[in-house]
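All protein chains but one are shown in place.
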Amino acid sequence: MRYSVFPGCSLEKGAAGYPYWQSMEAILKPLGVELVEVDDWNCCGATEYIALNRMAAYSLIARTLALAAKTDGLREMVAPCSACYLNLSKADKYLTDDAALADKVNVALGAGGLHYKPGTVKTRHLLDVIVNDVGYKAVEQQATKSLAGLRIAPYYGCLLTRPAVYGQTDSPEYPTALDKLMKVLGAEVVDYPMKAHCCGGHMTQISEASAFDMIRRLVKGAADYHADIIVTVCPMCQLNLDGFQGAMNRYYKGDYHVPVLYFTQMMGLAFGLDAATLGIGAEIVDARPALSRIGVQVPPPEEEAKPAHKPRRPKEALPMPVMPGSEEVEQ
Amino acid sequence: MSKPKFAMYWAAACGGCEIAVLNTHEKILDVDANFDVVFWPVAMDAKYKDVEAMEDKSILLTLFNGAIRNDENEHIAHLLRRKSQILVAFGACATQGGIPGLANLSNTKSIIDTAFSTISTDNPFDTLPMTRFDAPEGELTIPTLYPAVKSLNQVVPVDYYMPGCPPESHQIAAVIDLVVQVLQGKAQLPPTGAVIGAGNSSVCEECTRTRNEKKIVKFARIQDFKPDPNICLLEQGILCCGSATRSGCGAVCPKAAVPCVGCYGATEDSPDHGARLLNAVASVIDSRDPNEVEKILDGIPDPAGMFYRFGMPGSLLRASKAAWSSEQ
Amino acid sequence: MVSVGNHPNINLMAYSEVTQVSGYVGNFTVTVRQKASYVDKEKCTGCGVCQDKCPKKVIDQAYEAGLGHRKAIYKPFPQAVPKFPVLDRENCTFFQKGTCKACEKFCESNAIDFKQQDEFVTFPVGNIVLATGFDPFDPRRIAQYGYGRLANVFTSMEFERLSSAGGPTGGKIVLRDGVTAPQSVGIIHCVGSRDKHYNNYCSVICCMQSLKLAHLIKEKTGATVYNFYTDMRTAFKDYDEFYQRVLSEGTLFVRGRVAEVTDAARLPGEEGKLIIQAEDTLIGKQRRVPVDMVVLSTALEPRHDAKEVGQRFGISGSAAGWFIERHPKLDPVATMTEGVFIAGCAQGPKDIPASVAQGAAAAARVVGKINQKEIAVEPIRASIDKDRCSACRICNNQCPFKAISYIPEKNGQRAYSEVNPALCQGCGTCVAACPSGAIAGTVFSSQQIMAQLNGLMLLNVNGASVEEKVPA
Amino acid sequence: MQQVASNGTPKTFLDQVIAATPGNPHLEMCIQCGTCGGSCPSGPDMEHTPRDLFAMVRAGMKDQVLRSNTPWYCVSCYYCTVRCPQEIHVTDLMYTLKRMSVKSKLYDESIAPDFSKTFIFWVENNGRSFELGLMAQHMLRHNPFGVFKIADMGVGMVTKGRIGFTPKRIKGMDGLHAILAKAKEIEAEDDAKIMGGAA
Amino acid sequence: MTERIGVYVCHCGSNIAGMVDVAGVAKWAGEKLKARGVVVARDYRFMCSSPGQDLIAKDIKELGLTRVVVAACSPHLHEKTFRDSCKRAGLNPYLCELVSIREHVSWVHTDKAAANEKAKAIIAGAVERVIYHEPLEPMRLPIHPATLVVGGGIAGIQAALEIADGGNQVYLVEREPSIGGRMAQLDKTFPTLDCSA
Partner (left out) sequence: MNDKFEPLIIGFTCNWCSYRAADSAGLGRLKYPPNIRLIRLMCSGRIDTTFVLQAFANGADAVLISGCHPGDCHYVEQNYKAQSRFLLMRRLIAQMGIEPQRLQLLWASAAEGTIFAAEVTRMVEEIRKLGPLNWKSSQQLTVNSKQLAAAEVAA
């Protein structure tokens, strides 16, 4: 499997999301996925450029897409960052649907000697590629070390599944791909009610009160469900939940301590790779206590650790509707 | 009393019609007995100016075979029309355009290129025909090709149509019989515009093969497999034009294990032979899946040539855009 | 219901399905599959012993909406008509494992017959009324409402069973644990309705149904009840008065479509509750309302097999899947197919009074037809000119109504095909297919169509310049 | 669909907002159900819920809309967009309103727009964003003492190698400049066309 | 041309007249299509009203029309109406052709000039077509007196009872073991709160 890749500014060396890049590279090798970096890619504009200048924002993205279209004839591009993924795919979609917009953007691109035919490059999120192209089975085959004993809160954030410009790959409300992936690696996955809620995005820079409230909801949710660790798919989410957890604690006089790692780091651990290669240790909220649970191979926790909201059903209880696919999830 | 005058002319055609007339065997003597043959280039020496010198309407019966391919054809058509009382479009070319009519799928230039500038012709100096040439002896001309072939009735009014490539000799004989009887006052001429020397149903009527309900899943050609000798060819996936083609030939082709090619043209009242054939063929394709239908249709590599083998100029569309757009 | 069972003119075929329909108005032929119930109706007295003795309990997805149980041999409810139980083969221990036969042992009238087979009955009818109803929307599709994940989120159908004296709790309104009475209940309107992701239409009954549920909860439990609505639609006689009554009973109304239902507590007082998050649009503020129980007033959807049923009876459905009436205002129960009528929710979402009215209207139309004794049908027919037909047999399989038959050569008369005008429906496919032009069609003849075509093209779109094209 | 005057310019503020939004945002279809406002994670902090704001757009209350803090509290989570029963592109519309408010200079609280501008400053000059520069520049301007509140985080990030001290710069900077300049020119033309019609 | 054709163009209040110059179109048909056999062309506010229908009947009788073309609404709405009015005037109903200049023209187009041309073309098409109409008689088929009702819910039950009470046989087919449908599942029903069973 071969794709072009758009790392995005956060995943560059020296940027906050670099551990994500490190761990991604480490796990893709054994899975047989080859990535070719788009030469001279530029920032996707995040959520900021479009708030100031529509045409410039689209042209900025189109420049990267035009360069991607020249990358080794590859038609699919992996974006590990959810925000980059959404920006690139959404712009491509709107350019495809709206010929007038595409014409204007191409006039702008022309000033830089470039041209982009909408629809040429399909941007895909790393998680999508791993679960749908590589597949759970191939991942399972690479796993040498079980994550059993670790309670994981899978956290998807927003932009991976919403607004799903290329059509739904996972539910925007109750996604399950990451749950399944972590289960395949042996982890105990909690039914995390906040798994698709918002980390606050850039609000840390704009309104602390807003941002810390959103961060608290997520961290509290994970703690309420006795999760040892939050696993994420996006550098922005990781930065907010991990980097700002301390500030949030001070703001609310709370004492949460939930480490936040990338799903690629968890996969790397399960593949038997060492922590340093995976960039583990760079997180602000110390993950060592949590990881020690698998490091020492402690047996699965006692009954008390079972989720509080799923008590044994009393005799007089009324039947519950069965969720489609829930049989396989429970295994 | 002088005998009524008879003429026959060969325009853009292969000459088969002339042979078919001769193939009537002893019936040809009836022609000689009852008519004074005044103009029949293939059988006797005659000059156009002889015809021009005739009085208008002085020829009783003219059998005109061949399509209108060039200005000479048209000129003679007008001439003979003027001189004749009864003008019969004789054979597939005169009635519908015939095989020469397939030229209407291409433009004239490409036809000439194919004829003179491809390996089919040894033409080391790339010599091309010129319609007009000033020689020291004077101006030389040859007829100019029309961009689109026409049928006879597209240039002059026609009294009767006699289809077939060529018309079957027994049908010609019957027509000669009829005209002789009319001359003797024993019969009446059919109404003007009628098709003579043919039936009013389709070839299947005369075909001896067994026919069943038709469901086609594949089209093939006779060289591809050995068709069952007793069963309808169309049912076996061979594109036989019999069902849409006027009867009268005796179904000689399908009886000989060759599909009907449609030389007798459409049946009564049909403005377009090929359209009828297309409707029928498409209707018996046994699939509801458009992709599968497309796959089945791939078995008909040249629908226009197939459905309009003898009738392109006489069809609704008459000629492809390639042909007529070069006219401008 | 009982009067149906006893009616001398009604042949009630329960546990049955129409498998085939052929023919046309006035003269349909219908085949019905009577599913094997393994109970001999001649012998069964309807005493119910078999059901009592059957050891196999099954969750009842049909009558109890998944909220209660039934046995493998069962009558769906005590007043069922007809009174005979049916044995559900999929769940019967005898059929699955080969032993048990408890029902047979205890049946005093020897009515259990394990060898029974499906029976197919064919009979003629002149008219058909389709009243196949609706399916309730499955709210698991709206993941943010938590149905299927959060125990105390119920559907309105489940709640009906909960509240029914004949239901699994004997009419006690309790949470999924089977014992706790709710202190507060939130009812959510428009679940799966008026939403382009699910159903674009208003399901008509949900507002009134939700008001009724609010009333029942108040009456039976005294709980605090919230109604979250998009728009309150209480048109029709006495409906708005009912709204007034529910208002006066103290039900709280929030005008806002619910965003999500969650058990993730954020604020004090939310622990252990279900939190309904919505914008209260009348104050323009987001609200989180903690409740014990949530009831989803689910949409009405066309039955899952409506398309197949429609095709079987030759009628079409709207984009959503409801059967289409002949005219939305002037002919609401007839369909494009003569002799096939529709009534009730098969035609579109509607409440009980409207369903009853449509049932009666369809009946009136049918009785009217029967009384005419014969029906005039359009003389749009194909016919074959025997002399021109060459018996090529292209047309033979063009007719789905088998109106074209082939007459082989006999006594010197050559072969040809012919059309039976009584069976011909006038589609004209054979007319177009006939390669020799031997088939003609009335009302839509080739001449008529060609003439119309030529007439239509007399004038160009750009206007008057071509008026001279009109033949003089 | 938007109403367009004979000269091609949108007639009302509603039409302008629609015209300025890429894709078809379906704003005219709003039934005021409140699903967006109910779903919004930062809804409690907004002066107006998105639904409320859309009603104001429809009422032509341009000034009040563009002064509202609502779009600036949008975190782009797209819950409103995927849940809206009328398939209105709520998030995209929030971006449009942000642009309009910046261009009209009506929104007077400067933190959020300034953050966007600072972010874009680095992108326009390097082709890539620069976290340290962005944070430093933004904080110094709006919250100089805030630095201390997150000091532990900053120290952690630095010691763990998650903050780089030099911005990365793309090779094709000249081309990018030319592209963005041209794009801004087109944007200005478009804006003139969109805003031209209404008084 | 031996047919004598009458052309009738309906205003449908302003439904058609608001977009199509009905009087102008009728006048055009009367003049330009004369050679095709049109002997009279009229417009009227509501062709389907009694006076409108009488207008046609009167012309059939007085002018000896042999064909009638009505340009109004969809044939699905009023084809029967106009066929019947021809029949009452002694003209075989199948010699009448109704074409739609409402659903297919005035309601869906916005350019008046183009709508006018289209209406004229549609009428020209109908005039050409109607020449080839033949007099026909509807076919009469017997009706079997039994009725099939599919679905034993409240609507099906009601229909079955009404038909059966009239003395006709009904087959009521229900998929479930019992009739009653959804209504049997309900506790109480609005607005009267009576029980549903």
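Miscellaneous remarks
Which chain is which? They are A, B, C, D and E, in the order written, and residues in each are numbered from 1.
Just so it is clear, a contact is a pair of C-beta atoms (placed from the backbone, for glycine too) under 8 Å apart; a residue touches a chain by one contact, two chains touch by 3 or more.
Small disclaimer: the values here were computed from a predicted structure and weren't measured.
The chain not displayed here makes contact, within the full complex, with B, C, E. The missing chain, though absent from the display, is touched by one residue of C:3, C:109, C:316 or C:413; that residue is C:316.
When the missing chain is restored to the complex, the residue among C:16, C:297, C:358 or C:429 that touches it is C:429. Only one of B:95, B:202, B:267 or B:315 touches the absent chain when the whole complex is considered: B:315. Interface residues of chain B facing the missing partner chain: 78, 81-82, 105, 148, 150, 153-157, 270-272, 274-276, 278-279, 281-283, 285, 287-288, 290, 293-294, 297, 300, 302-305, 307, 315-322, 324-325, 327. Where chain E meets the omitted chain, the residues involved are 74-76, 100, 102-105, 107-111, 113-115, 117-118, 121-122, 125. By the touch definition given at the top, chain C reaches the unshown chain through residues 307, 310-311, 314, 316-319, 324, 336-337, 380, 398, 400-401, 425-429, 431-433, 441, 443-444, 446, 449-450, 452-454, 456-457, 460-463.
Following the convention adopted for this analysis, only the chains that are shown with their structure count from here on.
Taking the definition of touch as given, a chain qualifies here only if it contacts chain B and chain C alike; none does. When every chain is represented by the mean of its C-alpha atoms, the one lying closest to the mean of all protein C-alpha atoms is C. In terms of the distance between Cα centroids, chain E is separated most widely from A.
Per-chain Cα centroids separate chain A from chain D by 23 Å. With centres defined as mean CA coordinates, chain B is found 74 Å away from chain A. Centroid to centroid, with C-alpha atoms defining each point, chain C and chain E lie 29 Å apart.
Looking at chain E, one finds that none of its residues touch two or more other chains. In chain A, the residues touching two or more other chains are 173, 217. Interchain contacts (touch definition given at top) occur between A-C, A-D, B-C, C-D, C-E. Remark: chain C residues 1, 3-4, 7-18, 24-28, 30, 32, 37, 62-63, 65, 74-77, 79-82, 84-86, 123-134, 157, 160-161, 163-167, 171, 208-209, 211-212, 215-216, 238-239, 241-242, 309, 327, 330, 341, 343-346, 351-352, 355-356, 358-360, 362-364, 366-367, 369-370, 372-379, 381, 421-422, 442-443, 445, 447-449, 451-464, 467, 470-472 touch chain E in the complex. Residues 31-40, 43-44, 48-49, 51-52, 79, 83, 85-87 of chain D are the ones touching chain C in the complex.
Within the complex formed with chain D, the residues of chain A that make contact are 9-10, 12-16, 18-19, 40-43, 45-56, 58-60, 63, 93-94, 97-98, 101, 104-105, 107-114, 158-159, 162-164, 172-173, 197-198, 200-203, 205-210, 214, 217, 243-244, 246-247, 250, 281-284.
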